[in-house]
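If you scroll down you'll find the structure; I have some questions about it.
Just one protein chain is left out here, and the rest sit where they should.
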Amino acid sequence: MSGQVDEGLRSELQKQGIWVTSTQELYNWGRRNSIWPLQFGLACCAIEMIATAASRYDLARFGGEVFRPSPRQADLMIVAGTVTKKMAPQIVRLYNQMPDPKYVISMGACAISGGPFKQGYNVLKGIDRYIPVDVYIPGCPPRPEALLHAFMELQRKIDGQKLTGESKAPFLDANQPSEFPVPAFGAHDLEPPLNSDVFHPPTIKR
Amino acid sequence: MSVGFHELEEAPPPMTSRLEGELLEVSMGPQHPSTHGVFRMNVALEGEIVRKLKPVFGYLHRNHEKIGENTSYLGSMPYTDRLDYFCSMTNNWAYALSVEKLAGIEVPERAEYLRVILAELTRLQNHASLLGFLLSDMGAWGTPLMYAFREREKILDLFESLSGSRMMCDYMRFGGCRCDLPPGWMERARKLVDGFPRFLDEFEKLVVSNEILIARTQEVGKLSAELAINAGITGPMLRACGVNYDLRKVDGYGFYPRFKFRVPLGEHGDCYDRLMMRVLELRESVGILQQAMEQIPPGPIVNPKVKLRSFRPPVGEAYGRIEGPKGELGFYLISDGGSNPYRYRVRPPSFINLTILEDLCLGHTVADVMVILGSIDIVMGEVDR
Amino acid sequence: MIGSGVLNGMAVTMRNFIGSYFEKDRLITVQYPEERETLPENYRNFPFLIFDTDDAEAGLRCVACKICEKECPPQCIYIVKSEDKKPDYMGKPQFYPATFDIDISVCMSCQICVEVCPFEAIKMDKVFELSRRERFDALLMRKNELAKSNTYYHNIHPLEAAEVDAKLTEAAEAKKKKT
Partner (left out) sequence: MESLEEIKARGEAAVPGAKITIVPNPGPANQPSLLLDHEHATAIARFLRNDVALRLDHCSNATGVDWLDRKVSKKVKVKKVVEGEEKEIEETHEEFFPGYLEAVYHLYSMTHKHGPVVIRMRTTDRGEAARLPSLTPIFRSAEFQEREIFDLYGIRFDGHPDLRRILMWDEFADFPMRKDYREPDDYEYEPTPHDDVLEKAKEHYSARPQLDGAENLTAQS
């Protein structure tokens, strides 16, 4: 009998016990199939987000059609479009208002890195300067299928999250921050220009 | 020591502050389900009635003009797609038209026809999705929007098979278009255009005689012709006030004089007229498309004299404009003879159409603000640039 | 009669609902990921580099002329020219890109690099399933990830690839005649 159980599962069971493992599975199954996104579009990508939710691509097949206008009821924030410096504090505030567990999909080039508009004086070069991002979708704008693909990627991520143990999900860890400081408007730029607790770019030498 | 109620010698005085007649300030947006993106309005309300309304812009100000001044003329073309992201084709056209004016470039006949066809298809999908959004703002959750997006997807498919992208077409070039039609495209387009009136009929039946819609739009947000002209309002919004000013007729750019079409005009300038204006324009666009598809000649699609790289127009300035789906879309370019424009300015129709937002909303309820805003037809990418 | 407009609207909704069982036009949902639309020939997402023959390193058509790097509007291409020359697929010694990076977290799929390339070396790919959980390295496409064979190009853009091939053979023949 025990020979048929796969090795990973067995070590998991040994560590956490059958009760935790099956609860975790049920819990993650429930969470994964009812991700409620925040109804919140910024720019061009938001239109593709609407197209994803509309009849052709039908996000409802993944349990994500319930777009909530209030961050208090949302699990997922799809940052769809260019984040300007004027908008960034609002986005961080919205993120802070979302209840845990919360996820962020950074949709499109602009939300990842400023994209084509990164040379602009009012464009934030990536929302991950202020809040942690779970899935990045490149593309300008990404096709609705690409958003669905990212959605499935997020579901896989949720599926892999653990309830207990060393590597438990960050939202269950009381030491992990779930709110981040909101940047302030300065005379020349946002203050601070990035949150160094969140943003860790590699140094590139050319 | 705690104080019991019986120890009070006198009852505490009643609160003197009063709420009647006081203005309640509400900030709607930038994250609001029906502000069409990141638009914000600071509204002062007396009860439910709007007494003051100040729009706040800039939440999507992504420095289009500054980037345009630092990029080559060709390099700005894909950026224009992202101005009004519903109508990349008309944006392309307006920009190409301005550069052609600036450098004195001729456009071959077939390319002009292609531009007309694509611009009218853009108008179809813009107006269709606008109607969907407007009804969605009014509380017709989902259904009309789904129908509108169903039609829009079909047009996007055409754009995709022609230009390679659903929304960001980047299709037009100075002196023509980038590539010719792929095989079978025209048949598909014809089929779509012929089938479009059915959607329109259904849509009209769905909404136009709907009592709730009439109650919410008629006599709401009335705009007088004088104010509309003075405030620079253009597009369907202007024509809903009864002013006959359509750049396709007035400027006669791009072979529009060759097509027979009427300019629908409104009477009252209220939200209902603005909504109906879109429906009527859709019907005219279908007519233009059918004529253009009949007449389109074979031939080259791009002027071979125009260099793709290191394109330098002569010193001078030009202002070109077209009738975009949202209004008069203009580009003002100053060339200093270099490879980048010295000044690159976009005249955004939806930004200027918002000038009279406060005038329209005063005295209406806060729920009407959404309807009025929806009927103006804004896209934040263009408002803030 | 009051209410008739609403009823009319309901009738349309009903017709659409019932119609969706019979008409392909009314039910357009694509069941991605099980069902995929065929992407049109012209579809473009991110650029890739073409190599001829089997060797991705030696057969690369790119000669590191840096035109695309200069023309790219959002400046997402980074090229370092090699110091030595290597014979290209036609046997002529040419420079080659020692580094060729495209930051697809910036690229806006505008196709200008393809249009300006005089060597038909860079083309647009159709892959769009590129979601990543990491940003920095995961979204920077290096030369080895970008290099794809001409056969692949023929698979994704058959008409265009045939045209390009014809053009290249014509140019090669013209050159042969000259020498």
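The chains carry the letters A, B and C, assigned in the order they are written, with residues numbered from 1 in each.
In this section, a contact is a pair of C-beta atoms (placed from the backbone, for glycine too) under 8 Å apart; a residue touches a chain by one contact, two chains touch by 3 or more.
Here the structure is a predicted model, which is why all the values come from computation and not from measurement.
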| item | value |
| --- | --- |
| Omitted chain's touching partners, listed by label | A, B, C |
| Contacting the left-out chain in the complete assembly, out of B:His36, B:Lys101, B:Arg248 or B:Arg278 | B:Lys101 |
| Option from B:Glu112, B:Glu160, B:Asp368 or B:Asp384 whose C-beta touches the chain left out | B:Asp384 |
| Identified contact with the non-displayed chain, of B:His61, B:Lys326 or B:His364 | B:His61 |
| Interface residues of chain A (partner: the chain not displayed) | 86, 113, 121-122, 125-126, 129, 185-189, 191-196, 199-204, 206 |
| Hidden partner interface residues of chain B, rising order | 57-58, 61, 63, 65-66, 101-104, 227, 229-234, 243, 245, 250, 313-319, 321, 328, 330, 332, 334-335, 342-343, 345, 347, 351-352, 354-356, 384 |
| Positions on chain C where the hidden chain makes contact | 69, 75-78, 101-103, 106, 136, 140 |
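Here is the rule we go by: only the chains that are shown with their structure count from here on.
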| item | value |
| --- | --- |
| Computed distance of Cα centres, chain C from chain B, in Å | 30 |
| Where chain B touches two or more other chains, by residue | 78-79, 82, 150, 153, 168 |
| Multi-chain contact residues (two or more partners), chain C | 28, 73, 108-109 |
| Footprint of chain A on chain C - complex, ascending | 28-33, 36, 45-46, 73-75, 78, 103-109, 128-139 |
| List of chain A residues in touch with chain B within their complex | 39-44, 46-48, 50-51, 54-56, 69, 71, 81-82, 84, 86-87, 90, 94, 110, 116-117, 119-123, 140-141, 143 |
| Residues of chain B defined as touching chain A within the complex | 30-33, 37-38, 58-64, 66-67, 70, 78-79, 82, 85-86, 145-146, 149-150, 152-153, 156, 166-168, 380-381, 384 |
